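Take a look at the structure set out below.
Every protein chain except one is present and positioned as in the full complex.
As written, the chains take the letters A and B, and residue 1 is the first residue of each chain.
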Amino acid sequence: MSQKDVEIILMRQLASYLAMPIFLVDPDGNLLFYNEPAEILLGHRYDETGEMPVEDWSTFFTPMEEDGSPLSQEDLPLVIAFQKRRAAHRAFWIRGLDGIFRRLEVTAFPLTGQGGKHLGAVAIFWEEEHPL
Amino acid sequence: MRIKLWGTRGSLAAPGPETVRYGGNTSCVEVRGADGTFLVLDAGTGIRRLGITLGPEVPRVDILLTHLHMDHIQGLGFFRPLDQPEKEVHIWGPPSTTLDLRARLARYLSPPLFPVRLRELPCRLKLHDVPLEGFEIGGLKIKADLICHPGPTVGYRITENSVSMAYLPDHEPALGIPQFPEDPDWISGFDLINHVDLLIHDAQYTATEYPRRVGWGHSAIPHTLGLAAKAGAKRLVTFHHDPAHDDSTLDGMIQEACSSSKLPFELIPGIEGTTLELG
Partner (left out) sequence: MPQRDLEIILMQRLANYLPIPVLLVGPSGNLLFYNAPAEALLGRRYEESGMISMKEWVTILPAIDEKGLPLPPEDRPLTIALQKRRAAHRTYWIRGFDGVYKKIEVTAFPLEGLAGRHLGAVAIFWETGSASDPPGDLRKA
């Protein structure tokens, strides 16, 4: 396995020390890493799942618009960040694996390396819990 | 303050005839204060032999874990005082955002990885998340701080009166810094090691090995030497030896370190069984 770009290494280390849930994906949207607070959000530990393709991780939450209608994958901020290579910020609802509905605010931005190399993207989550 | 090295190997225990001088046990260091306060830094495989030596004259042991990678906790289940109801054992570990120390240690000290659960241990056991401000155990002042290594990891500085030692066995302060060391206020762990009498620090790789191990959380020995010099440490113990480095390789690394330039500190090879006195 080849060594990851140093920007990815640094972002992963930083994420592992922060208290906010953080996801880190590669340029194809494969989930490279998520930290402990994100494990709670996802309902899975990183060492159980390892890296995951976007088709898998984007469905774990059942994301919904404010009116309850499903939110499509391409409208997720992290997907916008790695596909369109621009920052995105959005609030939406999820139903976690524990059945609880949560309102999340997500800030995502692309990670670009030296020479314009597209490295992937980062999403940071804030949640409010509204058990239903 | 009396310090004894019970395990100086990193990553994986490496017993064998080719490692018999430096030792094959993983990280474990004993610190004994003048008032009898007894600390154990990390619970690698070296802690097993340490535990056998502890009699009734040590009623309480405080184990300070830097992090929970296997090479730093693997000996814990075999630490004899844990089996002794008359012993008080405190285990301190780095904080986490989600799980307390008991829950994280229980991932290892529970079936199927280990046949005995934490709650079944006969000793009087207390677990603590290490506070990131200073605290005291007996006559020893302890400061813990987060340092650069994958996963929540702390280093420790221990002070008794006017003497101090620092223990950073797993540390990659040079990560992301092309010219290391740079400004002290931007160096991970610097406050812990600043002008310390004794520094025990990660020195796992050679300069040649490190480029292929960037981000693995460990230091190349030139980084360690540069850091110790920058911090004004008086003595440096090289630690966390790579399991692939036999005795002659480690001798070579030390010789090269000593010959490359005049070192402003005493360089002590981290050899299992070494005892050091401070103050």
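Brief remarks on what is shown
To be clear about the criterion, a contact is a pair of C-beta atoms (placed from the backbone, for glycine too) under 8 Å apart; a residue touches a chain by one contact, two chains touch by 3 or more.
Keep in mind it's a predicted model, so treat the numbers as computed, not measured.
In the complete complex, the hidden chain is touched by one of B:A14, B:L140, B:I158 or B:L175, namely B:L175. The hidden chain makes contact, of the residues A:N30, A:T49, A:T62 or A:T107, with A:T107. In the full complex, chain A contacts the hidden chain through residues 6-7, 10-11, 13-14, 17-20, 86-87, 89, 105, 107, 109, 111-116, 124, 126. Taking the complete complex into account, residues 94-97, 129, 131-132, 145-148, 152, 175-177, 184-191 of chain B touch the chain not shown.
The rule is simple: only the chains that are shown with their structure count from here on.
For this pair, chain A with chain B, the centres built from the Cα atoms lie 34 Å apart.
By the touch criterion given at the top, residues 3-4, 6, 9-10, 12-13, 16-19, 35-37, 39-40 of chain A touch chain B in their complex. If you check the complex, the residues on chain B that touch chain A are 96-99, 146, 148, 150-152, 175-176, 212, 214-215.
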